[in-house]
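The following block contains the structure, expressed as structure tokens.
Up next is chain A:
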Amino acid sequence: MILFLFILIPVLGAFAAWLSAAWNKKLPRWIALMVLVFELAMATAFWSEAVGDGSWYVTFIRPWMPRFGISFSLAMDGLSLLMLILTFFLGALSVLVSWNEIKERTGFFFFNLLFVLAGITGVFLTMDLFLFYFFWEVMLIPMYFLIGIWGHGNRLYAALKFFIFTQAGGLLMLLAILGLYFVHAQSTGVFTFNYFDLLNTPMAQETGRWLMLGFLIAFIVKLPAFPFHTWLPDAHTEAPTAGSVVLAGLLLKTGAYGILRFVLPLFPEASQYFAPYIMLLGAIGILYGGKLAYAQTDFKRLVAYTSVSHMGFVLVGAFAFNELAYQGVVMQMITHGISTGALFMIAGSLYDRLHTRELEEMGGLWPALPGMGVVTMVFVMASLGLPGLGNFIAEFLILAGSWQAQPWITVAATIGLVVATVYSLRIMQKVFFGVSVREYKLPDLSLREALMFVPLVIVIIWLGVYPQPVINTAKPATPAVAVHFTSK
Partner candidate 1 sequence: MNWMYLVPAMPFLGALLLVLFSKKIGKTGVSLIGCGSVGIAALVTIVAGLQFMNSGLQQFSLPLWNWLSVGNFNIGITLHLDALSLAFTFVITFVGFLIHVYSTGYMAEDPDFARFFASMNLFVGAMLMLVLADNLLLLYFGWEGVGLCSYLLIGFWYKDPANGAAARKAFIVTRVGDTAMAIALFLLVQHTGSLQLTDILAKAPTLWTTGDATVVTIAFLLLGGAVGKSAQLPLQTWLPDAMAGPTPVSALIHAATMVTAGVYLIARSHVLFTMAPAAQATVAIVGAVTLILAGCSAFVQTDIKRVLAYSTISQIGYMFLALGVGAWSAAIFHFITHAFFKALLFLGAGAVIVALHHEQDMFKMGGLRKSLPGVFWIFLIGSASLAAIPFVTAGFYSKDQIVWLAGASAQGGAGYWIVAVMGAFITAMYTTRMMLLVFYGKEKTHVHHRPGLNMMVPLYVLAVCSTLAGFMELPHTLGHVTLLSDFLQPVLPAVVTEHASTALEWGSQGVATLLCLAGIYIVWRVLPIPFPREVKTFLKNGWGFDAAYNLLFVQPYVLLARLNRKDVVDRLYVGLAAITRYFHRMMSATQSGILRWYIMGIVMGAVVILSVIIWRQYTV
Partner candidate 2 sequence: MITSTTAGLVLAGILFTMGLVSMLIRRNLIFMLVSVEVMLNAAGLAFIVAASRWGQPEGQVMFMFILAMAAAEVSVGLALILQLYHQLKTLDSDEASKMNG
């Protein structure tokens, strides 16, 4: 039941926020914040109790469409739990981020924000493939609105592009889900969308490969991997800060989650067959994304391309089939969510003050904003993979793991660290160093901003120096296929 509440509470909160706006414009943000803090507390409490209790902590099943063998089936293991905590953590922060940024139609804004978070929560919890697809699509619309209504200049184009890309991938996944459903029915006579039943479906080699591609495309569009990444810079750049945070921090993770949860366990043979090609795509993404990030002049666009680069690591790691890489992928999902989310928040805070995102118009901000400079430095360093910060753990584990599968691809991916250095340092230089164009008299971190950034900094350092709790939590959730070659 607690699983259902995880989804239900944000949905109810969403409607409450919407309706309350008619009464008081400031109420929705309080409602949203309280809902998410409550959820975060609930998930964290759950974590402190649940760790070590085997693979699946809790499940929730109700029949939904018996005609098709569809049930409303939720279940939680370590991976889901970690993703859930990340969701609520970033969700609460994105409310704080929007605190003053969103002045128009606050009710509807927070409605959408909570709704998209509910959808994401559902994606992370569901163990019914139909329901998964359902949530997968549900989260698109509120996200579309977040970008399309409260975004910047070219918001409609960006929102539409986002929508169309993910929908195209999603429909292919739907075909694959149904294909799997009927393949399963043919061989066992049981019509079901239940994840656990569909595991180990016997199927012809070729069928498996085609179906796997259907899933994979949906996930790597969302991830996004080269060459399906082009929706992301537009969407990230035009979205309001909270939208960018949710997109980068959470929505992209649903793609990674999908790969770990569905592609690998459902199609072990096909995954191994395609692994080198997919890892290659990942490595190309790392380098290509990094190169594009370097070329950007728009702060948010730059950060957006870094996501392409960082998500390449996920792809490289997920298909390396060993435990190191798997744990690295889980870490990467979390740390990228935090570090990139933080960078978008910084971009938002700067935009608040300067009303521009152009790097060329910034510079020399350090004297005015030393506090923000320090925070930015932390996350820039996280983004280039400085040891001691969470991203390093993730990238190291991924690369150390993938090395054992594909050394040459790993070399290419490792060169990504240099590329990351090049673009990351450019951020610091362009924003905080150099001489200020005009003499700024700007307020440094406000209390609200400090409340946003301090937890982020603490978490990223915590993950950098003591990631073991996360690793322990994710460990029982490791699918057997993911540890195909265990390290010697």
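Heads up, the rule we're going with is that a residue touches a chain if its C-beta (ideal position, glycine included) is under 8 Å from a C-beta of that chain, and two chains touch if they have at least 3 such contacts; residues count from 1.
With respect to how the candidates were assembled, all candidates are chains of the complex that A comes from, given by their letters.
In this text, all values refer to a predicted model and were calculated from it rather than measured experimentally.
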item	value
Touching chain, any copy counted, for chain A within the complex - options 1 or 2	1
Complex interface listing, chain A residues touching candidate 1	161, 226-227, 229-230, 233, 291-292, 294-297, 323-324, 327, 364, 366, 370, 374, 377, 381, 386-388, 392-393, 396-397, 399-400, 403-404, 407, 410-411, 414-415, 417-418, 421-422, 425-426, 429, 432-435, 465-468, 471, 475, 483, 486-488
